[in-house]
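Other chains dropped; remaining ones untouched in position.
Note that the chains take the letters A and B in the order they are written out, and that residue 1 is the start of every chain.
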Amino acid sequence: MSGGERGQQAYGLGRILALSDGVFAFSLTLLVVSLSVPTATSNSTLAAQLADEAPTFFSYIISFVAVASIWYGHHESFKYIRRYDGRLIALNFGSLLLIAFLPFPTAVLGRNQQDSLAAVLYALTLAVSNLLFAATWWHASHGRRLVRSDLSPQLVRLRFYRTLGGTFVFMLSIPVALWQPIAAEIVWSVFLVAIYVVFRGSPPSQHRENH
Amino acid sequence: MSGGERGQQAYGLGRILALSDGVFAFSLTLLVVSLSVPTATSNSTLAAQLADEAPTFFSYIISFVAVASIWYGHHESFKYIRRYDGRLIALNFGSLLLIAFLPFPTAVLGRNQQDSLAAVLYALTLAVSNLLFAATWWHASHGRRLVRSDLSPQLVRLRFYRTLGGTFVFMLSIPVALWQPIAAEIVWSVFLVAIYVVFRGSPPSQHRENH
């Protein structure tokens, strides 16, 4: 493999990541648009209006944490990816489509908190998004297609099951949402707090280029 | 050519790509704003309201895939571009103007699905955007102005015809849209699925810098 080929791959992966980070960052910020701005004349009225928006605040925070955790999985997976092909780009775009779409089910859920359909739409968006990221990792790691040939089977499996984990939790929350939307939101919250604990646990294993 | 000149070109091209990727990422995410958020009181009402928005969902997905495919073409073309000049920047901004504008015709089409004018405006935006990207590649590759002097004529032609392909399909869909707007949407969908097949087919040819 020549230096020129390596450089083109660095360019190629670099732009895929730049575009992905742009979509993640914009989706994180656009979520705030789902909150409607109250105009009040007295303190108590503004307080009441903000209290009415509590469900929207709650879905805002769940969505922010969900996107953050998907970004973290994306970040950990692409750390090991060394090459790209057309299918990697297509799978990555597929999951970004759902990340970019998320502000919509978030707003729908915020304004229809008691509605099973709103909770199902929300869970489905995050389940499919996670599934496509799991498929991205499967495609990249299977037969060491786009990763280093000496990547350990343990690591390949760990990353696959972690990205698949979100899919299962959000899928399993769909029957819960059909039964009771608020119970589904509790399932998501518990899951995302659990992810945060895993987040915290990961050790500082690497060092930045001295600069 | 001195190392300093090479470095300035890396800075120059790097920022052109950073700005372009930013506009692509925002346009992809801003498309979601075209969807209006329903508020319902019972499940059936919310389902009905979401079903009413089906045309908007459909144009959202077509637009997302169209921008993704234009980004892919941009990515493949700039892989070979080594220098820039003022005209490259001007042509690139011209196509970005239309990419940034796309959320508007997408929303117009979503709310006026039966309207030939909406479909024509949409097709024209994507046709001109593709045309300007084809012109960007022509400008860069003609006489090897901004690419490596040993770039093969086959590759130069292949990239030119691929970027021009979108222009032709969206131009040809205009008379179809005048006849029947929904038929034009079928043409676009078939074209974008065909692009996806091409996407998938491209082999993993390059490697990332070892890091």
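Just so it is clear, a contact is a pair of C-beta atoms (placed from the backbone, for glycine too) under 8 Å apart; a residue touches a chain by one contact, two chains touch by 3 or more.
Keep in mind that what you see is a predicted model, and the values were worked out from it rather than measured.
Visitor: Start from the 2 shown copies and tell me what the total comes to for the whole assembly.
Guide: 4
One rule holds in what follows: only the chains that are shown with their structure count from here on.
Visitor: Please state the rotation angle, between 0 and 180 degrees and to the nearest 5, that superposes the Cα atoms of subunit A on subunit B.
Guide: 90
Visitor: So how far apart, in whole Å, are subunit A and subunit B when each is placed at the average of its C-alpha atoms?
Guide: Whole-Å distance between the two chain centres: 24.
Visitor: Could you pull out which subunit A residues touch subunit B in their complex?
Guide: It comes out as residues 1, 5-13, 15-16, 18-19, 21-23, 25-27, 30, 33-34, 81-90, 93, 96-97, 100-101, 103-104, 107-108, 111-112, 115-118, 121, 145-146.
Visitor: Where on subunit B does subunit A make contact in their complex?
Guide: Subunit B reaches subunit A through residues 17-18, 21-22, 24-26, 28-33, 35, 37-40, 42-43, 46-47, 50, 60-61, 64-65, 68, 71-72, 75, 78-79, 196, 198-210.
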